[in-house]
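Once you've had a glance at the structure underneath, I'll fire off some questions.
Only one protein chain is missing from this complex, and each of the others stays in its spot.
Entry: chain A
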Amino acid sequence: MKKIFFSLILMMATMQLFAQDNGVEMADSLRSNGKIYVVVICIVIILVGLLAYLFSIDKRLKKIEKENHIEK
């Protein structure tokens, strides 16, 4: 009886492993509460900064083109 009970407990323990969907580890829970949003915000700030910088270069270039009378 003790043996059967013990093996049943062991089987119950392994059931948890099968419960996870296809067993591939992904950062699903990490995305919700693992502060991944902080990383997203940082990346977006960097991208916005660099793109704004590109726009400012573009603007300056337009000014220089005007001074040099370069046709569009």
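Assume a contact is a pair of C-beta atoms (placed from the backbone, for glycine too) under 8 Å apart; a residue touches a chain by one contact, two chains touch by 3 or more; residues count from 1.
The criterion applied here is as follows: contacts and distances are computed from a predicted model.
**Q** Looking at UniProt, which of "Heme exporter protein C", "Spermidine/putrescine ABC transporter ATP-binding protein", "Peptide/nickel transport system permease protein" or "Protocatechuate 3,4-dioxygenase subunit alpha" names the chain we cannot see?
**A** UniProt lists the chain that is not shown as "Heme exporter protein C".
**Q** With the missing chain put back, which residues of chain A would touch it? List them for me.
**A** That gives, for chain A, the contact residues 21-22, 24-27, 31, 36-37, 39-40, 43-44, 47-48, 51, 54-55, 57-58, 61-62, 64-65, 68, 70, 72.
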